[in-house]
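Down below is the structure, laid out as C-alpha cells.
A protein chain is absent from this complex, but the other protein chains hold their places.
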Amino acid sequence: MKTGLHHELKRRSLEEPYGRLLDLAVWEVGEGTAAVRMRATEDLKNIFGSTHGGALFSLIDEAFQLASNSHGILAVALSVSITYGAAPTAGSLLEARATEIHKTKRTSTYLCEVQEVETRRLVATAQALAYRTGKTIEF
Amino acid sequence: MKTGLHHELKRRSLEEPYGRLLDLAVWEVGEGTAAVRMRATEDLKNIFGSTHGGALFSLIDEAFQLASNSHGILAVALSVSITYGAAPTAGSLLEARATEIHKTKRTSTYLCEVQEVETRRLVATAQALAYRTGKTIEF
Amino acid sequence: MKTGLHHELKRRSLEEPYGRLLDLAVWEVGEGTAAVRMRATEDLKNIFGSTHGGALFSLIDEAFQLASNSHGILAVALSVSITYGAAPTAGSLLEARATEIHKTKRTSTYLCEVQEVETRRLVATAQALAYRTGKTIEF
Partner (left out) sequence: MKTGLHHELKRRSLEEPYGRLLDLAVWEVGEGTAAVRMRATEDLKNIFGSTHGGALFSLIDEAFQLASNSHGILAVALSVSITYGAAPTAGSLLEARATEIHKTKRTSTYLCEVQEVETRRLVATAQALAYRTGKTIEF
C-alpha cells in the first residue's frame, strides 16, 4: 500500500507551478496509474482557435509523471509519442489517464488517453516511456 | 515569396493565447522552418523542480505549428514523438527549431530540436508529422 | 459484415512475399483488429543473439496493415512508435495484436502489442497511425 505516497503526489501536483499555470486538476493516483483533468479554455487556444497541441500533451504528461512515480522510485521521462484524434470541443472538460502496461527494473511504459469527460470522445493517445532511476522518492 | 504570410504567422503566434500563457517568443518563420524561444522559468517547473516536459513539448509544438503552416496550406498535427535529453538549466533561454525533412501533397514531416541558447546543449528532440488539408490559410 | 474481405486479407497475408520470408502466420482479421503470429527462431537473431528489433516490428506491422485495411478502404502507414519491453525467449511463439482505438475519415490509430503466447509476457508495444486514402480495396 502506497496511499501515503499517492496522496503526497496528488498534493504536489496541485501545487506544481506548471500545473497551476494550465489549471491541471489531478483526479486520481494509484499504483501505476493516474488521471488528470483540464478544461479546454480560451487560454489554451492556438493561432487557429483550437486547443493547442502542447496543452493536450501537457495534460497527458502530468498523468504520465504521476503514474510513473507512483511506485515510490524516482522516474524520469525518456520519450513520448502522441497521436491526435479529434480537436476537443471549446470549453469541454478533458481527462487524461495514464496506465502502466510494462515495467522492468530500469524502464516502464504507459498508455495514455485523453477523452472529453462528457462525451467520452477520444482526443489524443500517447505511448510514454520512463527511466526508473532506482532512487527512492523523498519529498 | 511568402514573406507576407510568414510575417502574419509570427504576429499571430505572438498574440496566441497559449503562447502568451507560456511566454513563447517566435524568433523566425521561413519556408518549412520556424524557431521559437522560451525561458525555463519557475512557472514551468514540475513536482521535482525541473522544467515540465509539457512545457518543452509546447515550445517544440509551436515551432512545428508555424513551420507546417508556412507554405500557406492549412496543416494540422497528426503525431509527434519527443525524446528528452538533458534537463535545462533553471532560468536558461531555450530555442526550439522545426525543420521540414519531407513533404508530400497530404503530409509533411519535421525534425525539431530544443537547445539552450547560451550553451547549445540539446534538451530534447522530436519528429513531427502534419496532415496538409489542402485548404489555403485565410486569417 | 465484411467476412469476405477479412478472409481475403488473411489469404493475401499468407501469400505475401515478406510474410513468407519471416514465416508470419495471420491468426485473425476482424473489423479494426488483427492478430499475427511468428516464432522467435534462430533466423531472426541479431548480432547479440537476441530476436532482431526489425523482426518484432515486422510482426506488429503485419497486424497493423491488416487491421487498418479491415474496413475495406485502402489505408497506408504514416507513422509507428514502438517501445521494447523484454527480449523474447529463444524459440518462443509470439503474437502481435493490433486494435483500433480511433478512426476518422482520413486517419486511424492502433494500439499494438506483442506477447509470448505461452507466458503472456509483453515483448513490445506500439502505437500506429494510418492514412485512409478513401479508395475501396480491390484485389
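Think of it as A, B and C in the order they're written, each chain with its own count starting at 1.
In this text, a residue touches a chain if its C-beta (ideal position, glycine included) is under 8 Å from a C-beta of that chain, and two chains touch if they have at least 3 such contacts.
Nothing here was measured: the structure is a model prediction, and the numbers come from that model.
Residue-wise, the contact with the chain that is not shown comes from A:79, picked out of A:51, A:65 or A:79.
Contacts to the hidden chain, counted on chain B, fall at residues 79, 81, 83, 85-86, 101-102, 104, 109, 111, 113, 122, 125-127, 129. Chain A meets the missing chain through residues 78-79, 81, 106-107, 129, 131. Residues of chain C that touch the chain left out of the display are 9, 12-13, 15-19, 21-22, 42-48, 52-55, 57-62, 64-65, 74, 76-84.
To be clear about the criterion, only the chains that are shown with their structure count from here on.
For the pair chain B and chain C, the distance between mean C-alpha positions equals 33 Å.
Spacing of chain A relative to chain C, judged by their CA centroids, is 28 angstrom. Shown for chain B are the residues that touch two or more other chains, namely 78-79, 81.
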